[in-house]
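Encoded as C-alpha cells, here's the structure I'll be asking about.
A single protein chain has been omitted; all remaining protein chains appear in their positions.
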Amino acid sequence: MSGFPILSLITFLPILGMIIVLILPKEQQKHIKYTTLIITAIQVILAIILLANYNYSAAGVYEEKSFQFIEKFRWIEISEISWLGKVKIDYFLGIDGISMPMVLLTAIISFIATISSWNIEKSVKGYFALFLLLDTGMMGVFVALDFFLFYIFWELMLLPMYFLIGIWGGPRKEYAAIKFFIYTLFGSVFILLVMIGLYFSATETLADGTKVFTFNLLQLMNPNNYLQDGILSPLNPHNLRFIAYLALFVGFAIKIPMFPFHTWLPDAHVEAPTPISVILAGVLLKMGTYGILRISYPIFPEITRQLMWWIALFGMINIIYGALVALAQKDFKKLIAYSSVSHMGYVLLGMASLSSTGITGAIFQMFNHGTITAMLFLIVGVIYDRAHTRGLNDFGGLAAQMPVYTGFVTVAFFAAIGLPSLSGFISEALVFVGAFGVTNIRIITMISTLGILLGAGYMLWTLQRIFFGPLNEKWSSLKDLEFREYAMFAPLSAIIIFLGVYPSAMLNIMNTSVNTLVSFLFNGQ
Amino acid sequence: MTVNVGLTHFLIISAILFSLGIYGIITRKNAVMVLMGIELILNSANINFVAFARYGNFGFSGQIIALFVIILAAAEAAIALAIVLNIYKTFSNVNVDEIDKLKE
Amino acid sequence: MTYFDVIFYLFALITIISAVIVVTTKNIVYSAYSLLLTLFGISGIYVLLGADFLAVVQIMIYVGGILILLLFGVMLTNKITSVDIRTGTVHLLPAAIGVGLLLGVLWAVMIWTNWKTQPGEIPITTIKNLGNLLITDYILIFELLAVLLLVALIGAASIARREEEKID
Amino acid sequence: MEQTNLIQSLNLILPEIVLTVFLVILILSDLIFHRNKSIIPYIAGAGIFITGLFLIFQFYDNGFAFSQSVNALRNYGMIAVDSFGSFFKVIVVISSLLVVLFSFSSSEIKNTQDRIGEYYALIYGMMIGMFFMISAADLILIYLSMELLSLSSYVLAGFIKLRDRNSEAALKYLIYGAVSSGLMLFGISLIYGMTGSTNLYIINSLIQAPNINLFTLSFAVILIFAGIGYKISSAPFHFWTPDVYEGAPITITAYLSIASKAAGFALLIRFIKTTFVTFVNSDGFWNLIGVFDWKSVLVVISILTMTLGNFSALWQNNLKRMLAYSSIAHAGYILLGLVVFSNQGLMAILIYFVFYLIMNLGAFYVVMLIANQIGSEEIDDYNGLGYTSPLLAVSLAIFLVSLTGIPPTAGFIGKLYLFIALVDAKMIAVAVIALLNTVVSLYYYIRVLKHMYLVKADENTPVIIPSLGNKVLVSILALAVLLFGVYFSPVINLAKSCLIIIGL
Partner (left out) sequence: MTEYLLVTLSIITLFLPVFGFATLIFFGKKFPKLYLFEVGILFTALIISILILFAKLTYFDKDIVSSLTWFILSNAPNTGTVNIELGIKIDNITAIMLFVVNLISALVHLYSIEYMRGDKRYTRYFAYLGLFTFSMLGIVLTHNLLMMYIFWELVGLSSYLLIGFWFEKKSAADASKKAFIVNRVGDVGMFIGILILFTNYKTFTFDTIFHQISIGNLPFGSEAWLTAAGILVFMGAVGKSAQFPLHVWLPDAMEGPTPVSALIHAATMVAAGVYLVTRIFVMLTADAMLVIAIVGALTSFVAATIAITQNDIKKVLAYSTVSQLGYMIMSLGVGAYVFAFFHLVTHAFFKACLFLGSGSVIHSMHHEQDIRNMGGLRKKMPITYITFLISTLAISGIPLTSGFLSKDGILAGTLVFGKLTGHWLIPVFGFTVAALTAFYMFRLLILTFHGEPRDHHKFEHAHESPLVMTAPLIVLAILSIFIFYTPNPFSPDEGWFLKNWVKTPQQVTPVSSRFDFMKSESKNINIHGEIIHSELYTETLHWAHYPAMMLSITLAGLGILFAFMFYQWKKVNVDKLTEKIKPVYNFSLNKWYIDELYDATAVGQTLNFSKVLAWFDNNIIDGIVNGSAWITKSFSNLSGLFDNYVVDGLVNFTAFFSGFVGFSLKKLQTGKVQTYIVFVVFSVIILLLIFKPF
C-alpha cells in the first residue's frame, strides 16, 4: 500500500469527524457520540492496517528511505531570497519502530476514551468536537517528521486540552486548566527557540543541488548538513548546542512530567474528567519522552551521551519520589497521578541507559503505561461516577459489592506493580536490565529498583483500603460494572495480559529501529 | 552687551518660548490655556525655521514652512476649539485635569 | 549696539515677558491678551529676520484668527460674570523640574551647536519668491494643506454643530 | 519644475489623487442626498475600492515624485513611491474597507446617521494622511500628513457627541497629539538648522559630515521619534492609547489600531532606512550611520513596549482597553523586526502586519458586534457567551489565540518570522524575553476565553444573533486566520517582493 496516504488519513480523520459533529445539531447527542465512536474505531482499524503492513526490518530513525508509509511534499515553498536562501517546509509524515507503538497506543486510547466519554452530559457537541481535534493533534505529533509540522501538532493539542479540562473538569478546573496551559506553553516556547536555532544551523541539499535551510528532522540529524557558523552546528567552535539541548529537554520534560516540573500533573489529572485524564496519562505524557527520543537524542547525540547520567538520575528521582508522594495521598485520582510520575521515571531511566535493551524497555514502558494508567483512571472514574467521592478512606469492602470491577482493578493494579505475566513487568524488567548493563548508572539503577517495592506498597494499600475489609454500609447500593464499562476494561486487560505473555508482538516492532538509534547515538550513521 | 545679535539669540528666544509652552500645557487647568501653550510651541518652532533660513541662507524654504505651520495651527485651533466646546457640553467644565474618567 | 540689536531686545523682551504672563497668570482673559502681545513680538522678530510677509500672515492669522477663536473658546466655556475668569494650575513641581531640564538642554543645544550658517543679505522682497515656491516645489504640500483645511472645516463643523442625538 | 516631471509625479500619486477626488465627491453627495444618506457608505466603500484598484495597478511602480529644483541633488523627491509603500498602502486600504464594512453594522455609527457623510469624509482624510505618511520622504510632508491624519482622527475619536467618554477621548487625543507633533516639529526645525534641508535623502548625505553635532542631532531625532512613537503608540509615548482606544467608537479604535499604526511604522521604517542607512549588505543587513545608536534605543523601547503592554493588559476588565494594551504589546513585537536592521526583519514586519490586520480587526469586529447588543465591553458581560452565541465566541477565541501566537493560527507564523529574524541576527536574549512575554500575554487572552466558556451561561447571558452579512464576514476573517496558519507562502512571497525602499 504505497501511494495511499494512510498516515494523513489516520491523522486528519478526526478533523473530518469534528466537522461532522459541528454540522450535527446539538440536540442529537446520540448521533454525535456515535460519530466520534465510529471515527475513533476507524482509527483503530487503520492503526491495525498499518501494523499489518509494517515492515519489521526497516529501521527509520535517521534515514528517510527506511521510514514507512512516507508522505512528503513541499508545503511551504519560498523561492530564492538573496540573504536567506530558499525557504521550504515539508509536509512530511512517516513512521518507524519508535512511532509505530505510539500510533497504536493513541488510536486505542482515543477509542477507549470515547467510550468512557459516553456519560458526558454538558454541551456534548463541543466536547466531542474538541476531543476529536485533540485526537488529531496527538496522532500528528507521532507521525510528523518535520520539526515545524511536529511543533504545529504539538501546540494544536494545548487549546482543546485547556477547554476539556476547563469546561468539563472538577471544582478547581479553571486553575488546573490554566496551570496546564501555562506550563506547557512555557515549555514549548523553548522548543520553538531551539527549532529556529536549528533551522539556521543546517541546510538540506535538494535534488537540484541547491542548499536550503530545513526543518526536516532527518536532515537535522545529519552532521554533514550543518553550516560552519550555525549557532547550533557542531562545527562551530563556540556553539550553543548544550544550552539548546537543555532548553529542548526542559520543553519535553514538562510534558513527561519530570521532577521538578511535574506539579501541573496532579492538578490537571484530579480536575480533568475521566476520559481526559485517560488521554492525558495515556498519550500526552508519552509525547515528552517520544520527543526526546525522536528529536533530542538523534540531533544532539554527543550531548545526550554527555548527560546520560543526569537523565538517569532524574529518572530515579521520578521513580522514588513519585512513589513516595503517592504513598501519602488521600485522593485516589491523585495517587494514580503520582504513580504515573513514578512510572514515567522508568521510561527516563531506560532511555538514559542508551542501550537498545533499555530504550526498547522505555518505549515498551511508554506503551504499557499508556494502557495500564488509562485503565487505572477509568477505574477511578467508575468509582467516582457511582460514589461521587475519591477519598481513599471513604470506601472499604467493595470487593464483595462489585466483584467483577474488583477483578479488573486487580489486573490493573498488579500490572502497575509490575507483576510478571502482565505487560508492565516486561517493560520494567527490560528497563532495569538495560540500565544495569551500563556501568556508570548501575548504582542509580539499583536504587531505582526500590520503586518496585514502593509501588507494591501504595498500590496494595489502596487496594486494601478501598476493596477489602468490612463493607462500608454507605456503599451497599453500588452497582457492579455495566456493559459499556466492560467494553472499556476488557480490551485493555486483554492487551495488558497478551503483551505480558507474548511481548515479542510489540518488541519486534521496535527492535530494528532502536538498534539503529543506539548505534546512531554512538557511531553516527 | 558687546556681542552682536546673531542666530543664537533668536534660538534662545525660541527655546524659552518652547519651554514656556510646555510649562503652560502641563500646568494650566483650563483646556483653552493648554491650547495657548501649544500655540507657543508651534511659534517657537517657526522662529527656528525662519532664523535658520535667514542665517544659514537656505533661501525661502524656512519661511514657507513657517507659513504652512501657521496655517496648520489655525486648522488645529479650529478643531481644538470645537472639541473643547463639546467637552463643555458634556462635562460642563473644561478643566483638563478633571476629565479623567478613562484611566488605568 | 546697533538699532537692530535694540529693536531685537525690545521685541524679545515683549515676547518673553508676555509669554511668561500667558502661562502664569490666573486670569484667563489676561493671558489671552498677553498672548496677543507675544504674537506681536514674534511677528516683529520675523520682520527682523527679513520675513515681512510672514510677519503679516502671523498677525492676520494668529491675531485675527486663532486668538479670536481662543477668546471665543474662553467666553463660550465659562459662565461669564466678571472679566476675571480664573483657572487653577496643576503639577507645578514636575513641570518646573521638567521644563527646567528641558530648557537647560535646549540652551546647551542652541549655544554649542555649530549651526549651518553662511552669510547672506536680507532679500528685498519675499512675496514673489514665496509665491514661486508655493506653486513649484511646495505645490504638493500646498494642495495637501488645502485638503487639510477642508477636513478640519468638516471636522470642526461636525463636532461643534449642535443637534439632538439620542445618547446610547 | 517642468511639466513632464509634474505629470510623472501626478501619475505616481494617482491613488492619492483618486482618494482626494472621492473625498470631494463624498462631500458633495453628502450635500445632495441630505434627505436619505444611506447611499453614502456605498460611495465611500466604492471610492476606497477603486483606490485599491489603482494601487494594485501600479503596485510595483517606483520612483520619486515632486523633486525640488532648489538644491543640487535634485532627483530626490518629496515622495518616494515604491513597493514597500504600496504594501502598506494596501494594508491601509484593506483595513479602511473593512472598517467601512464594520461601520455598516455599528450601532454607534447608526446613531449618528445624519452626520454619516462627515464620518466617511474624515476617514478619507485619515486615509490621505496615511498615504502621504507612508511615502513621504520629506520632513515637512511627514509632519503635515501626520497632522492631517491626526486632525481627522481627533474628530473621529470624539465623533459620537454627548457620550462623555467619547469627547474625553477626543480631548486627550488632541492635547497629547498636538504636544507630540509640536515636539516633532521642533525636532524637525533643529535638523533643518543643521542641514538646511528637510529632504531625508539630502539629510542622509549631510549628517555623515564630520562636523555634525551628535548631541543636537540625537536630541532632534528623539524629538522626532516622540512624534512617530506616539503614532505607533510605543512606550514611553503610548499613554494616550488605552484611554483613546477605550473612549473612541469601536470602528475607529479598530481603525487606529491597524491603519494609523501601520502608517506610523511605514513612516518610522522609511525615516530610519533613508536617513540613517548607507547601504544594505549582501546578507540583507542594514549598515547604519554611526550618528545615532538606533539599535540599542529601539531594543530598549521595543522590550519596554511589549512588556509594559502585556503586563498592564493583565489587569483590564474592559475588552476594548485590554485590546488597546495588547496592541501596544504588538507594537513592541513589531519593533523587534526593526531592531535587527535587516531585510529579514523588514520582511517579518510586513508579514506580521498582514496577519495582525486580520486578527486584530477580527477581534475588534466581534467585540463591536457584541457591544451592539449589550452595549458594553466589560469582560464580565461575556460570561457564558460561548454557549449562547457560539459563532462569535469561537471566532473571537480564534482571533485571541492567534494574537497570542499559538499554532495553527496566522499569529504564530507572524511571530515565528520575527523570531527567525532575531535568531538570524544572533539576538537570542531579546528573543527569549519576547517569548516569555508571549507566555505572559497568554494570561489575559485566555481570560476572555475563560469567561466565555468556563463560566456557565445564565439567564442574563445575552443571546447575540448577528445578521447574515456579519456572520459571513466574521467567519471569513476567522477562517483566514486559520488558513494562513497552515498555508502562508503567498503572504511570505508577497512580503518578499515588497522590500524595496528606494534609497541611495
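Annotations for the structure displayed:
The first chain written gets the first letter, and so on, giving A, B, C and D; residue counts start at 1 in each chain.
Keep in mind that, in the parts below, a residue touches a chain if its C-beta (ideal position, glycine included) is under 8 Å from a C-beta of that chain, and two chains touch if they have at least 3 such contacts.
Note that the structure is predicted; figures quoted are calculated from it, not measured.
Shown chains touched by the hidden chain across the complete assembly: A, B, C, D. Interface note: of A:I42, A:I89, A:I178 or A:I336, the residue touching the hidden chain in the full complex is A:I178. Listed residues D:F87, D:Y154, D:F237 or D:Y365: the one in touch with the omitted chain is D:F237.
Shown as candidates are D:K37, D:K172, D:K415 or D:K496; the residue that touches the absent chain is D:K172.
Note that of A:L51, A:L227, A:V433 or A:L478, the residue touching the chain absent from this view is A:V433.
Which of A:I19, A:L206, A:A328 or A:A494 touches the hidden chain is settled by the complete complex: it is A:A328. Listed here are the chain D residues that touch the chain not shown: 171-172, 175-176, 179-180, 183, 214-215, 217-219, 222-223, 225-226, 236-237, 239-240, 242-243, 291-293, 296-297, 300, 308, 311-316, 440, 443, 446-447, 450. Residue-level contact of chain B with the missing chain is found at 22, 25-27, 34, 96-97, 99-104.
For chain A, the residues touching the chain absent from view are 174-175, 177-179, 181-183, 259-264, 321, 324-329, 355-357, 360, 397, 399-400, 407, 414, 419-421, 425, 429-430, 432-433, 436-437, 445-446, 449-450, 452-454, 456-457, 460-461, 463-464, 467-471, 502-504, 507-508, 511, 515, 518-519, 522-523.
Keep this in mind: only the chains that are shown with their structure count from here on.
Averaged C-alpha coordinates give centres for chain B and chain D that are 27 Å from one another.
A straight line joining the Cα centres of chain A and chain C is 72 Å long. Note on chain placement: the centre of chain B and the centre of chain C lie 6 Å apart, centres being C-alpha means.
Shared contact sites, meaning residues of chain A that touch two or more other chains, are absent. Residue positions of chain D touching 2 or more other chains, listed in rising order: 70, 140, 144, 147, 151, 154-155, 158, 161-163, 170, 190, 193, 196. Within the complex formed with chain A, the chain D residues making contact are 282-285, 342-344, 347, 386-387, 401, 406-408, 412, 416, 419-420, 423-424, 426, 428, 431-432, 435-436, 438-439, 442-443, 446, 449-450, 453-454, 486-489, 492-493, 496.
Within the complex, the chain B residues that touch chain D are 11, 18, 21-22, 25, 31, 34-35, 38, 41-42, 44-45, 48-49, 51-53, 56, 58-59, 61-62, 65, 68-69, 72, 75-76, 79-80, 82-84, 86-87, 89-91, 96, 99-104.
Of all the residues in chain A, the ones that touch chain D in their complex are 75-79, 81-84, 87, 123, 126, 151-152, 155-156, 158-159, 162-163, 166-167, 173-174, 177-178, 181-182, 185-186, 189-190, 192-193, 196-197, 199-200, 231, 240.
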